[in-house]
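Take this structure first; my questions come after.
Of the protein chains in this complex, all but one are displayed in their positions.
Here is chain A:
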Amino acid sequence: MKNAKPTCLCLLLATALVSGPALAQEGEPITIGVPVGLSGANSVIAPAVVQATQLAVEQINASGGILGRPVKVVVADDASGAAGAQTAYNTLVFQNDVDVLIAMETSAARNAGLPIVEEGEKPFIYSSFYEGRSCSPNMFVNGWVPEQQVPPVVEKLMADGARNFFLIGSDYAFGRGMLEFSRKYIEDKGGKIVGEEYLPMEGSDWTAILSNLRSAGADAVITSTAGGTPNVTLTKQLRASGISIPYANLAVDEGTAKAMGADGVGILISASYLTAIDTPENKDFIAALEKKFGGEMRTPNDLSTPQYEAVYLYKAAVEKAGSTETEAVLAAFPEVSFKGPRGEISMSKQHHAPLTMYLGEVQADGSVKVVAEFPNVDPGDQCPDL
């Protein structure tokens, strides 16, 4: 470890030297660093995110690049966790010396990467939805936070007559955070929480919780489990138990809900992106993915689409700033906007983005129908100091 410090300093020095005027030369590629969980918990979702990045970059290059310079992508695996993220961010920031980081990641990976981004003085767009309130002068976010995702669900259920809610989640930060916010929101709106239960992430037997749900007299159930396994075991067992009250799931993605077949029918999903969004931008986006990736195409989702838009937001910011210099780009971020598959996106509110939220309902044929649209939902006060 004794040797590590001088090496680090050298790298820093090198970074300082190249990121000056030398890199801004005409024709030099602009490099986008994409740390992403190719292995670990995010490995199911990561391929779609990489594809979305590649598509955006290909389209931008085909239309003349950014400020006349071509765009290049460097992908680094962060293993979906903190330790992997440190390696991935160090490599991208100090060795590859990328111009910007654009990443969909776990919260653990983001928290580990942020100090490195700040130290290396890079602009960073976080393109994942998350539990909220992560603030850094270098980071902008274009995914949703609880303040944006929960209200559409609750409002729809209440409009349909629900007053007594039952909350079920996995016992971890995101699951508890989402349901805590839901509880507050429901109680503010005059609803009542008749039960709130958690199972450890690796738990697979929901029997007792479902019996409690049955006897609690709830009009609706809202769940926020970890993605993947717990989501599926809970849904299967809920359906098998014959409980038929409205069921909103804060943690299911469109693909998983579809794959659940008959068990998935009727689930309410709240998202900033659904494939069924009926706009020319979304149709073009899906068609372009199909053309580029063919049979290898991963269905775009609420994590990969923001990643696609983030690349364009960066392009807009650099063009407004007239350079890739970090300070200028960061100053331009809140000013620019991009009309993408999710609509007009601008990271204008305390480094976060007001978003149009869609409420989807899984249909019997496996498609997800948009049943309600909530335009420009405000992210609330995420970072009042910025």
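In this text, a contact is a pair of C-beta atoms (placed from the backbone, for glycine too) under 8 Å apart; a residue touches a chain by one contact, two chains touch by 3 or more; residues count from 1.
In this text, contacts and distances are computed from a predicted model.
Enquirer: The chain dropped from view, which UniProt name applies: "histidine kinase", "Chemotaxis protein CheX", "Branched-chain amino acid ABC transporter permease" or "Putative DNA-binding protein"?
Expert: UniProt lists the chain that is not shown as "Branched-chain amino acid ABC transporter permease".
Enquirer: Check each of A:72, A:163 or A:236 against the chain that is not shown and name the one that touches it.
Expert: Spelled out, the listed residue whose C-beta touches the missing chain is A:236.
Enquirer: Using the document's definition of touch, tell me which of A:83, A:173 or A:259 contacts the absent chain.
Expert: A:259
Enquirer: Please identify which residue in A:70, A:137 or A:203 touches the non-displayed chain.
Expert: Hidden-chain contact among the options goes to A:203.
Enquirer: Over the whole complex, note the residues of chain A touching the chain we left out.
Expert: Those residues of chain A that touch the unshown chain are 43-44, 171, 197-200, 202-209, 211-212, 214-215, 228-233, 236-237, 239-242, 256, 259-263.
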